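As you look at this complex, bear in mind that one protein chain is not there, while each of the others sits in place.
Right after this comes subunit A.
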Amino acid sequence: MSTVLAGYGLVKKYGSTTALAGVDVEVRERDSLAIMGPSGSGKSTLLHTLAGIIRPDGGQVLLRGERSEMGVPPAEGWGRIDRLGENRLSALRRKRFGFVFQFGQLLPELPAEENVALPLMLEGVPRGKAVERARRWFAPLGLEGLEGRRPGQLSGGQAQRVAIARALAVEPDVVFADEPTGALDQNTSAEVIRLLTSVTRASGAALVMVTHDADVAAHCDRVLHVRDGRISNYSQYTVA
């Protein structure tokens, strides 16, 4: 599997606090990578930096197949995204990344299928086709029959599965998940994380996930342990 996203020498400071102190990380195709660490360790900052949400103070974030804003790309077929302008970053996040947050990411007034279709419509896909493509994700995620329900009419686990469908609808290269099961009970959490990893892998996308739950992290191929802004440990699981 080749690398699709990489961060080298990433540094990020908030005032006198160093959130990232020179982190190197590579994300490969169909890879699932869990980032773990105690509160304040810098794990969410690392995810946000890799996703182009936060601009690092040092180091670089490279994305395969992306044109570099700075002119000559650092390597053939790679683009440095940490220096992109806000508009291009926003478009990149929309087209090439998918996001699953802890909660509250679905628009409460839109039915589930329209929530999933929204990023496709933002990309210019006609509404009918966007909804049709969105519906394809409902069966694999166990959401059949819930297409017309609003987020408020779904359980927490169902809402997170709709969020996963929305993240995957644009067929992204990488799905970023920030504590995706943080608001769910243990059983629901296990079900959601199983679906998230398996469906993401099946779609061909990589998964980068922040979690503080070792059971959740165990579903991923690799686990990065972050402490005080540095990678303190690295472990690899063999996932069936």
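Keep in mind that, in the parts below, a contact is a pair of C-beta atoms (placed from the backbone, for glycine too) under 8 Å apart; a residue touches a chain by one contact, two chains touch by 3 or more; residues count from 1.
The working rule: contacts and distances are computed from a predicted model.
K.L.:
Can you match the unshown chain of the complex to its UniProt protein name from these: "DNA polymerase V", "ABC transporter permease", "Electron transfer flavoprotein subunit beta" or "Carbamoyl-phosphate synthase (Glutamine-hydrolyzing)"?
P.N.:
Looking only at the record, the undisplayed chain corresponds to "ABC transporter permease".
K.L.:
One chain is left out of this view; which of A:153, A:186 or A:233 touches it in the full complex?
P.N.:
Result: among the candidates, A:153 touches the missing chain.
K.L.:
In the whole complex, not just what's shown, which of A:9, A:126, A:148 or A:204 touches the removed chain?
P.N.:
A:126
K.L.:
Check each of A:94, A:201 or A:230 against the chain that is not shown and name the one that touches it.
P.N.:
If we include the chain that is not displayed, A:94 is the one touching it.
K.L.:
Extract the touching residues of subunit A with respect to the undisplayed chain.
P.N.:
On the subunit A side, contact with the omitted chain comes from 14, 17-19, 39-45, 48, 53-54, 87, 90-95, 97-99, 101, 104-110, 114, 118-119, 121-122, 126-127, 150-153, 167, 229.
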